[in-house]
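And then chain A:
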Amino acid sequence: MNTPRMPKVLKQESKPSNFCPGCGYGIILRVIGEVIDEMEISPRTVIGLDIGCNLLAWNYYDLDTAQSHHGRVTPMLAGYKRGQKESVAIGIAGDGGLYAIGLQGLIHTAHRNEAVTIIGVNNSLYAMTGGQSSPTTFPGEVTTTTPGGKFTEPKPIYGPELLQPVASEGAFLARGTVNNIPVLKSYIKKAIEAQLAGNFSLVEVVSYCPTNWKTNAEATIDFSKKLESIYKPGVING
Partner candidate 1 sequence: MANNTEKKISSGVKPKKELLTGNDVLLRGAYAAGADFFAGYPITPTTEVLTGWANAAAHDSRLEFLQMEDEIASGFAVIGALLAGKKAWTATAGIGHVLMQDPLAVAESYRLPFVMYVGQRGGPSTGTVIYSQQELTLARFGGNGEGLRIVYAPSTLAEMYTYMHKAFETAWKYRFPVIVLGDGYLSKMQAPVDVSAKLPKVKSTPYFLNGPIKNMRNCFSMEEELVEHLNFMFKEFSEASKEIVESESYQTKDAEVVVFAWGSVGYAAKVAVAKARKDKLKVGLFRPITMRPFDSAAAIKAVARAKHIIIAESSAGHFGRIIRETLAQNTDAEYVRLYKPAEGITAEEIEKKIREVAK
Partner candidate 2 sequence: MVKNHYKILIAGEGGQGVQALCHVLTRAAFEADLNVVYMPNYGVEQRGGVSLGFLQLGKEVIGFPKFEKADIIVNMRDRAIDRVSEYIGEDTLYIYDSDLITGSELRDVSAEKLAIPATSIASSKLSPAVFNMVLAGALLSEIHLLSRRQVETALEEVLGYKYKQKPQLRNLNKKALEYGEKLAREAYEPVGRKR
């Protein structure tokens, strides 16, 4: 049998994936699952989901999950964690959910240093609604609302960097990428450790969206390398 070992916390029946071929979410959910397994926190972990492709994650984990409206996963998890302080609360959301419609909630959750972990998936556009520009769309990027690269903003939003001035000393803010799984995994682990120590954490993950990027396998890697040159992986706080 050559099938790769799945994290225990992922449902064995969750294959085949209902993400698009080449989507980065499969990697991200798997890495989160591995960290949950290794830290042996699954009996006390809950997953908060936003709107966007992330919500499909409810199919994959043997964990309690709740889905909020777009951008509201951070305040919902903040309330949850305050209500059950022994729990581990992990939210998964996209760049639109976190940096556009949910930015207010995200900033204040970081500012209040709520002990929750947010995994923010950055694929530079709104994927589930068909590839509109998002706060992480880079100047000149073509999306369905920036045809020919028109109407893009002078600068994208760098989420972890934006939160850094309001984040507490113990908060963990980092950016990883699906192209470097070991580092991504170490960031997610540090983020949950920060939560266990009573602090806020955000890991932005630069991901793939071949469907909306309209890229084949090779071009997907090129596109994501370009994204990585704009969104530099590393630890921003903590």
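If you want to know what made the cut, all candidates are chains of the complex that A comes from, given by their letters.
Keep this in mind: a residue touches a chain if its C-beta (ideal position, glycine included) is under 8 Å from a C-beta of that chain, and two chains touch if they have at least 3 such contacts; residues count from 1.
These numbers were taken from a predicted model, which means no experiment stands behind them.
For chain A, the touching candidate in this complex is 1, chosen from 1 or 2. Residues of chain A touching candidate 1 in their complex: 43-44, 46, 48, 51, 55, 58, 62-69, 72, 74-84, 87, 104-105, 107-108.
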